[in-house]
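As you look at this complex, bear in mind that one protein chain is not there, while each of the others sits in place.
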Amino acid sequence: MSSDRERRETLIATIADLLDGVRHVAVGASSPIPAAGAMLLRAREMRDGKPPVRISILGSQKHNFFTNGGIELFDCAAQGRVDAFFLGGGQIDGHGNINLVGTGDYPRTDVRWPGSFGSAYLYHLIPRVILFREEHSPRVFVPKVDFISAKATTPEVARRGGPYALLTNMALFDFDRDAGRFSLRSVHAPFTPADIRENTGFAYEEPDVIAETPRPDAATLALLRGQILDELAETYPGFARSMKQAA
Amino acid sequence: MSSDRERRETLIATIADLLDGVRHVAVGASSPIPAAGAMLLRAREMRDGKPPVRISILGSQKHNFFTNGGIELFDCAAQGRVDAFFLGGGQIDGHGNINLVGTGDYPRTDVRWPGSFGSAYLYHLIPRVILFREEHSPRVFVPKVDFISAKATTPEVARRGGPYALLTNMALFDFDRDAGRFSLRSVHAPFTPADIRENTGFAYEEPDVIAETPRPDAATLALLRGQILDELAETYPGFARSMKQAA
Amino acid sequence: MTEIVALDALVSRIASGQTLAVPVDRSGVAMAATAEIIRAGIDNLHLVCVPISGLQGDLLIGAGAVATLETSAISLGEAGAAPRFGAAIKAGSFRMRDATCPAIHAGLIAAQHGVPFMPIAGIIGSDLLAVRPDWKVIDSPVGDGGKVVVVPAIKPDVALFHAPEADRDGNIRIGRFRELATMAYAAKRTLVTVERIVDRNLLATEDSAAGVLPALYVDAIAVAERGAWPLALWDEYPADEAEIARYAAMARSEEGFRAYLSTFLSHRKQVA
Partner (left out) sequence: MTEIVALDALVSRIASGQTLAVPVDRSGVAMAATAEIIRAGIDNLHLVCVPISGLQGDLLIGAGAVATLETSAISLGEAGAAPRFGAAIKAGSFRMRDATCPAIHAGLIAAQHGVPFMPIAGIIGSDLLAVRPDWKVIDSPVGDGGKVVVVPAIKPDVALFHAPEADRDGNIRIGRFRELATMAYAAKRTLVTVERIVDRNLLATEDSAAGVLPALYVDAIAVAERGAWPLALWDEYPADEAEIARYAAMARSEEGFRAYLSTFLSHRKQVA
């Protein structure tokens, strides 16, 4: 149990690091780990006397400072007022394209997922899209997605948005927008670069030396286990409870 | 004074008749006579047990049932939810085109009026636009306007809106959209068809027999001088007062 | 003129084959009216989810009421995948029109403004463009002439939602859920169920008026207490997560779905 807690803590702290410098981060509904990462960033910036960080949690009445209905997040992103967002995917390919629709031939797909949500739009408009998918397996990370819900790079049109990093249960990748491919940045203990190769269905850059994803330092852990879990409990009571129980 | 009051009463009653059958009429700011006509229609329909008539008075907080800001009237018209509206014009020509910009060469016009407001848009979208201009003179009613703020007919595009009638201090004209011209319907006493010819700078159809614009009947006058002036006083206190004083 | 009618009379204004726009779970879903739609046998609907749906969409699909589904997603949220949606996709039992959230908003906004289409940012490169031939990529007629996606206006025959309250004039309190207003602007008819009718005029003050859909856009209202159940109604009651989880489990099979539906319809009947 404790290792699952440590895994989550590492993911949350890694997300906070990936968000460094953003002023406004939006988080989808039912995304407790990204939300916790954003809250950790906010708490750390406040502690350090830096400008405040805004967090919008979609579907939350409490963390909603929008007043113009469901379109406002999308408009806000189009206006350049959202710096970071999270997307997942039933499939993610080596070019950063994501599939939220299904596998096999459209429309009678073999497996059908809920649908593309706002991905096709937001991927173009939010500068720092963090791909977050806990399951790290060849069925998720494929050479080519069966359906492109949202395309990572489109040289034919100007865009400010796109993938920034890919975070999984096993590793952290950077995304190179010019090359249109991922590069392994660090591996979470106890996994090895060989584990990553084995579980990733797409090709990616692999530097000679691969770092281990750092564990959060003591100050970060204190913040995370205290204030952040309390804040999180307002929106994700079940998740906060399971993190506390694991302590 | 009494004749000025009678003139206004005839205009108001004529407007109510022109609005017969509409469910939603919008009235511009500072238009007490059109507003009074709309209120007279509403009172008469209510008295006769007919479906209610909605009146939107632009810029009025009291007669405003819009909640989406300044664009809502325009959207509402585009949705086909506004049946009637009033437009004036520094110049109105025989094709029904109106000029709210100025005379002479644009942009350094000899006379400059405020501007086109929403006319260029609403003329296309509101089925029953009543042109209302009290001054009946050749400088207003010209063969061809110097600047077309809003065009009356555009065979090149489908439209539901356009001029329905032209009401002045002297006469009432119908507008024939297919022919793109006005036809004299009635003349207000004491004027004669010859007066109209003399004071109208554009050509128009003139039937063999020209009716006299009817004076409001007793029931209408009672409604107008009582309930309508009271309702009007909320939005146009000065106008209502001057009508009462003239009694 | 807004009429205040009984729930079955409200729903009788929806005809089979019409385009029906419904909101996302959190904005106020007319679940009682949905039960009545199914009971009345209204079908062949073109369902437009603004911009996604959950239990309501899955129930209508499972009941065979949907001929065309236009949505950016169908999901039961915490309770997982929408089982009847998945089964119907596999069976090919309706026409699927996959979208992305802001494109559905944009289509309704085009109808709000009375224009045939709206340009929309992003989307280029997505396979949605391949499966939505009604969406076009054009060269922008202004500026640098770059590529931009345009989507056609969405003009639903009926917009249907649930709200906390209406006043006697037919004004509806929608709070910040302005997509409900957009749906109503765009739709030919708007039908609303409410928890209650209040005596005060909702347009009386600027504060209360700001969160109001005016009666002008509302054709009929019916009172349906707990009318969003088992979904949440903002400011009123939370979602009944246990009930939604029960649905998610039962609806995995066609038989389980039928059993759930039967109980659901009779439960809603009792409340009404």
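In this document, chain identifiers A, B and C correspond to the written order of the chains, with residue numbering beginning at 1 in each.
Everything that follows uses one rule, which is that a contact is a pair of C-beta atoms (placed from the backbone, for glycine too) under 8 Å apart; a residue touches a chain by one contact, two chains touch by 3 or more.
Only a predicted model underlies this, so the values are computations on that prediction, with no experimental measurement involved.
Displayed chains that the missing chain touches over the full complex: A, B, C (touch as defined at the top).
Annotation: of B:A78, B:V187 or B:L223, B:A78 touches the absent chain (contact as defined above). Taking the complete complex into account, B:V101 is the one of B:I12, B:I55, B:V101 or B:V187 that touches the chain left out.
In the full complex, chain A touches the omitted chain through residues 24, 51-52, 54, 65-68, 74-81, 125. Taking the whole complex into account, chain C touches the unshown chain at residues 106, 110, 113-121, 134, 136, 138, 140-144, 146, 148, 150-153, 173-176, 206-211, 234-235.
On the side of chain B, the interface with the absent chain consists of residues 29-30, 59, 61, 64, 66-71, 74, 78, 97, 100-102, 106-109, 112-125, 147-151, 153-154, 156-159, 161, using the contact rule stated above.
As a working rule, only the chains that are shown with their structure count from here on.
Set against the C-alpha centre of chain C, every other chain centre is closer than that of B. Averaged Cα coordinates give chain A a centre that lies 29 Å from the centre of chain C. The mean-CA centres of chain A and chain B are about 60 angstrom from one another, to the nearest whole unit.
Between the CA-based centres of chain B and chain C the separation comes to 40 Å, rounded to the whole angstrom.
Across the assembly, chain B contributes no residue in contact with two or more other chains. For chain C, residues touching at least two other chains, in rising order: 181.
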